[in-house]
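Note that this complex is displayed minus one protein chain, with the remaining chains in position.
Note that the chains take the letters A and B in the order they are written out, and that residue 1 is the start of every chain.
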Amino acid sequence: MKNLPLLFCGIFFALAFSFVGLILSSHIQLGSLTQTTETLVPSDADETVLVMVEGDPLYPAQPVGFAQQGKDVYISMGCIYCHSQQVRRADFGADIDRGWGPRQTVPRDYILQDRVLLGTMRTGPDLAHIGGRPLNADWHHLHLYNPQITSEGSTMPPYAFLYETREIDGAPSADALQFAVDSEYGPDAGYEVVPTRRAKALVEYLLSLKINYSLPEAPILE
Amino acid sequence: MSEEEKTPEPSSESRESLEHAAMQDGDMQDVHAQLMREKEEPHEGFSPVPIFLMFVFAALCFWGGVYLVEHSGGYRWDAYSPDFDPNAGAPKPVEIALFDRGAKVYRNQCAQCHQAEGLGVPGVYPPLAGSDWVTGHPQVTARILISGLNGPIVVKGNTYNGNMPAFGSSGLALSDKDIAGVITYIRQEWGNSASDVTEETIAEYSNLYAGRSTPWQAAELKEDLGPIPEVAPLVTEATEAAPAVEGEAATKEAAH
Partner (left out) sequence: MSAPQSNTQNQSPYSSANEAVRAELSVIDASIRSAALFFVISAITWLMIGTVFALLTAFKSHDPDFAGAYEFLTFGRVRSAHLNAMALGWGNNIIFAVGLWIMARLCRAPINHKGILLIAGVFWNIGLTVGIVGILMGDLTSVEWLEIPHYATPLLAISYALIGVWGVMAFRFRKGDHVYVSQWYILAALFWFPWLYVVAQIMIIWFPARGVVQSVTNWWFAHNVLGLWLTPMALATAYYLIPKVLGRPIYSYYLSVLGFWALAIFYNWAGVHHLIGGPVPVWLISAGIVASIMMVIPVIVVGINHHMSVVGLHKEVWRSPTLRFIVFGAISYTLVSIIGSTMALRTVNEVTHFTHFTVGHAHHGVYAFFTMIMFGGVYYMMPRLLKREWPSATLIKLHFWACALGITIMVVALQVGGWIQGLEMNNAEIPFIDTVQNTIPWLKARSVSGLFLTVGHIAFAINFFWMLFAAGAVRAKQGPTLLDDSKEGGAA
C-alpha cells in the first residue's frame, strides 16, 4: 500500500464510518428528544397518534439554580470517578433491587443535563436516584464531612474542607452539623461545624437527583 | 570499527548527505559503532494468510451479523433491552406482595441501623425482633415511621435514646406503599407474627399526621389510638395459640 491518496482515503473512511454510524446517528435519533408527560394518550384527531396528556407535568424536570451550582461542585471534586448515575434494567445487575432507582434510566432522563455524568465506576453506589432515597440533607452533610460517621468502613474520602469549623457565637447555627453525642468526629467543645456554600449547593444537587417519574418508553412498574 | 569509510557515489543525494556526515568526523566512529551492528531495515515476507484464519473471520462476521439483527431492537430509539419485542405492548405493572416489598425497603433503608436480623445495636438502635412496639397496634409503628421518634424508649427491657428520622411526607418521603410494606415485613419476620398493614391504612395515618413536624416521644405513642384496622390476621402457630393476648399486652405496657 504505497499510494498516499488511496491510503488516506481508507484511513479517513474508516473513522468516518463510526463517526457517522455512532455519533451522528445517535445525534439524529436522540438529539431532538424533549420533555414529555408520564404517559401518552391517543389524540382526539387521530387515534393512532399518541400525544401528551394536557395539564400533566413534564419530565424530566428542569434542573433548578442552586442545585446546578452543586453540580459544579460535584464536577470539581471528581465525584463521577467513584459514582455512576445510571440505573440498569431489572434483569441486568441488581440496581433496581438495591433501591438505586424504581426503573431503568433511559436517554430522555438526561436531555436537560448540560454535562451528563453517567460515570463508569461504582466504588460507591449509583446516585441517579439518590434524592429519592430517604437520606436527608443532614445525613448528606455528615456523610460528606466524614463518610465514616454514617458509613463506617467506607473508602470515600472526607470532604471536611467543604465545611468550616468555628467557635459557637451565642447560639449554635441552624445549619451546624448534628453529631452524635460523644462522637469522635465532632468538633471540640464550644465549636460547631457549618457547611460552606459549596457544601450546601452540593447537597441540594444530590437531593435533586430523582428518577421518581415514569416515561412513556420507561414506565415505573413496581 | 576504526576503518575509514569509503565513499561510493550511487547518487548525488547520497553524496551530499555523506559530505554532510563527513563534516562531523569525530562522530563518524561512534555512528558506525551502533549502525554497523544494525540489521537491515525491516521489510515484510510474503507468507500467505492461514486458511483457518479466513474461516474464523467468516464465522465471526456471520455471528456478528446475526447478533446485530437479533439484538438491536429494530434500531429504534426507544428500545433499551436486547430482547426488545415491539409487539409486546405496554408492560404491566408488577404487583409485589406487601411482605416482599417491605423486605426490600428494610434491606435498603433500615438494616443499616436495625440490622439484618432485626436485633439492633445494643445501646444505640433498638431491636425489632420480639418487640411489642412492632407487633402491637399498627398505628404505633406507623406514627414512628411517618413522623419519627426521639427521646428515651424502653424496648425489651433496655433503654434507647436515639433519633429515628421521619420517613413520611414531611421527612424522608417513603411512599405509603413502601411504609405499609416495611411495617408488614417487620411485623412478620424474625419470629414476629402480627397482621398485615395495608396501603390504605397507611394513607389514612399519613393524612392524619401530614401536618405534624415534631417526632413522637415514647410516652405519647400509645395515646389516643384509633381502632385496630380490619385485616385478616396472619395465621401462624403463634397467633393460633394467642390471638387476643397481644392487643391487651400492648395497652398494658404503656410505659414499659
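Note that contacts are C-beta pairs under 8 Å (C-beta built on N, C-alpha and C of every residue); 3 or more make two chains touch, one makes a residue touch a chain.
Source: prediction; values computed, not measured.
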Candidates A:29, A:136 or A:173 - the one touching the absent chain: A:29
Sole contact to the chain not displayed, among A:51, A:156 or A:207: A:156
Absent-chain interface as seen on chain A, which is shown: 1-2, 4, 7-8, 10-12, 14-15, 17-19, 21-23, 26-27, 29-33, 74-82, 84, 86, 88-89, 92-94, 97-98, 104-118, 120-125, 147, 151-161
Residues from chain B at the interface with the omitted partner, ascending: 1, 5-8, 10, 14, 17-18, 20-21, 24, 27, 30-50, 53, 56-57, 60-61, 63-64, 67-68, 71-82, 84, 104, 107, 111-112, 116
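Just so it is clear, only the chains that are shown with their structure count from here on.
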Between chain A and chain B, centroid-to-centroid distance (C-alpha), Å: 14
Residues of chain A that touch chain B when the two form their complex: 29-30, 33, 89, 91, 97-99, 104, 106-107, 133-136, 217-222
Chain A partner contacts - residues on chain B that touch it in the complex: 77-78, 80-81, 90-94, 96, 101, 104-105, 107-109, 165, 167, 171-174
